[in-house]
Structure formats: C-alpha cells, structure tokens
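I'd like to ask you about the structure that follows.
Note that one protein chain is taken out, while the other chains of the complex remain in position.
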Amino acid sequence: MQPADALTHALPVVEAAATLAFAASGLVAGARKKLDVVGLCVVTTLAAFGGGTLRDVLLDRRPFYWVEHPVWLWVILGLCIAATFVLRKRGLATQLAITERAIQWPDALGLGLFTAVGTQLALAQNLPPIVAVLMGVITAVFGGVLRDIACNEVPKVFSDHQPYAVCAFFGGWVAVAGHQLGWPAEAALAASALVTCVLRVAAMLSGLKLPGWRGQ
Amino acid sequence: MQPADALTHALPVVEAAATLAFAASGLVAGARKKLDVVGLCVVTTLAAFGGGTLRDVLLDRRPFYWVEHPVWLWVILGLCIAATFVLRKRGLATQLAITERAIQWPDALGLGLFTAVGTQLALAQNLPPIVAVLMGVITAVFGGVLRDIACNEVPKVFSDHQPYAVCAFFGGWVAVAGHQLGWPAEAALAASALVTCVLRVAAMLSGLKLPGWRGQ
Partner (left out) sequence: MQPADALTHALPVVEAAATLAFAASGLVAGARKKLDVVGLCVVTTLAAFGGGTLRDVLLDRRPFYWVEHPVWLWVILGLCIAATFVLRKRGLATQLAITERAIQWPDALGLGLFTAVGTQLALAQNLPPIVAVLMGVITAVFGGVLRDIACNEVPKVFSDHQPYAVCAFFGGWVAVAGHQLGWPAEAALAASALVTCVLRVAAMLSGLKLPGWRGQ
C-alpha cells in the first residue's frame, strides 16, 4: 500500500474520531452548565462544526460540512438525547471528568487535522499565508470558542494558558511551507496535521504553560 | 373567500404581531439588564431579526428581511426610545412581568410562522430535510439566543427546560412532509406553523418540562 493510499484510508477514521471528540467536549461543557437537551444539542453542534462553519462563512464557501454530511446532525442529536438519560443517573462530575480525560487524545488528532484542512482551503483561494494560518486556527479552535460563548463562559482557549491554539498556529505554517515548496497536497496535509498534533501532545505531557500575568 | 386567500390576508397580520412579540422579548431582556437605549435597540433588533438574519447568512441569501422592510428598523428604534421613557417611571419589574406574560401568545404564533418559513426557504435550496428543519429552528429560536448572548446570559432556550425549540423541531418536519408529499407551499406553511404553535401552546398550558439533571 502506497503512503497516499494509507492516508486516504486513515483520513475518514481520524476525521470521525476527531469530530466525536470535539462533539463530546460540547456535551461536557453543556452538562457542566446543566443545559437542557436543546442547549446540549446546540453547544455540541457548535463544538463539532462551529469552527469549520465560521471559516466557511468567512471564506464564502458552501456547502458546509454538515450540509454535505447531514447524517452527522442525526449522530449529534442521538448523542445528546442519550446523554440526558445516561448522564443524569450517576455521579455526574466524575463522569464528565473521565470523559474529558478520554477525549484529550482524539481531540489532539482533531486539532491537527482541522488546522491542516482549514489552512489548505484558504491557500486554495490564494489568500495570504498569515490569513491561511488564521483560517486553520479558526477551523480547529473556534468551535470551542463558540461553545464556551453559548455557555456564557470566558472561552477556555483564551484563558487556560495551555498551548492549544499556539500548536495550531505553528502547525498551520507547515501547510503553508508545503504549499510553497510544491509538495503534493496530501503530504502537506499529513505533515501539518502531524506537527500540530505532536506539539499538542508534547504540551499535554510536559505540562508547559503560556506566560501568565503577575502584575495587578 | 378561498382558504389560500384567507391565508394571504392573515399572513401579514400574524407576521407583524409575531415580530412585535419577538422584539418585545428583547426589550424585556434589555430592561432587566438595565441596558441603555443603545443596548435596548441592539437586543431588541437581535430578538426580532437575529434568527432570520443568521439563517440568511448560513444559506447565503440576500436581501435580509429588514433590508427589504427597513420601516421595521424605525419601528424598533421608536419602540426602544419610547421604552426608555415609559419604563423608567413606574414599577419596572411588574411592567416587565406583565409584558412577558402578554407576549407569550403572539410569541407562540411567531415560533410557528418563522419555523415554517425558515424550513421552506431551506427546502427551496434543496437542502437535506434535517438541515431544513435546523434552519427552521434557527429562524424561530436563534433571535432569542443572540439576544441572551448580547445580554451576557446563558440563553433561556438552552436552559429553562421548557419545550420551545422542541416544538419548532417537530413543526419543521411537517413542512418537510408537506414538501415531499407535493402539497401546495401555502398548505405546508400553514400546517407546519399550526402544528408548531399548537405544540407550544399545549406545552405552555400543561406546564410540561424537558427532562432535567439529577446527578452531581
């Protein structure tokens, strides 16, 4: 099997795992705020598809991912209805903490994949490199931002001092470099996603923090 | 008078009453947060037109309703300026509670009408049924969501456990069914709006609640 073939086969699996992890982060956030099933559906959908949808609105691209793949809307609806029955039975806080821990890994995959895809879509429109990287970061990170705004919280990614958007930012430049060096699109995608994901995992394992505030 | 004619005559009246009810919900929310006249204007406009505008941005439709009917912007401006003078005089909390009670009924009409219209506009673009229903729900419900986000509150529709978006969801499927059965557009519109509205009124009268959270 050629590397490109392996990528073609792995991609849908990575994408599905990452989308589920992003959706689960919405479920956790909504359950923490004790939202009802409607609120859960909205914040879960925002977490899963908000970043890509915002990117597409900014780039004036249609159709959205969830319009092309409407089955995902059913998956999220089912997930949220199931969650309202499963989660209310037992120790909620423990369940949410376990879920949050479990989704860290597929979430790092998603950070990588969605950064790379978003950057490449912007490059395909001949946008300037810094704008393309910004679109990659928006794709990967702004689902979580919209999720937190809908929950009336300061977005986690703005304030937790963890390297998350920063990993996407550096990984996005790999896609730009690949594009400018004339790499095949699949190679640039894989390299960008991999670098982002490795940076994120390294940040998680090392416990590295962004510089904080001392003054006041 | 033919049924279709009756509908044609009733529609503008229902639409105006519903739009005023949605706008009034913005006024109430803004007054509760003690916003100034600028804040009142914005949250009232968001409550009245935010849902349809968000739908049109997602569907890439122009012109917006308030661009085609700019007189509504004057109506809302007048309403908000009047409110800052009227509401400050007497017992504010009582006035807001009375207003909120009074608008429940035209609000239910609006929930029905805007769900049906939004779903049909999406069906006219040949979008998948679940996406069309989502657009109906967004049209009817997201004005209130944007209103509450602008007021820095958890959106009421996400957290009050009242069947509201859920009624729109079921009513939207009536428009989809009518579309697929080849009904005339007016009949599908009326049926979808009626089912949504009846479900909402039934929920209001019965005091039915969405399942809540027990764990912790």
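Think of it as A and B in the order they're written, each chain with its own count starting at 1.
Convention: contacts are C-beta pairs under 8 Å (C-beta built on N, C-alpha and C of every residue); 3 or more make two chains touch, one makes a residue touch a chain.
Note that this is a predicted model, so its numbers are computed, not measured.
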Missing-chain contact among B:47, B:87, B:176 or B:197 belongs to B:87
Sole touch to the unshown chain from A:81, A:96, A:166 or A:204: residue A:166
Logged for chain A, residues touching the omitted partner chain are 57-58, 60, 127-131, 134, 145, 149, 152-155, 157-161, 164-166, 210-216
Touching the unshown chain, chain B contributes residues 30-31, 33-39, 42-43, 53, 57, 60, 62, 64, 66-67, 70, 73-74, 84-85, 87-93, 95, 149-152
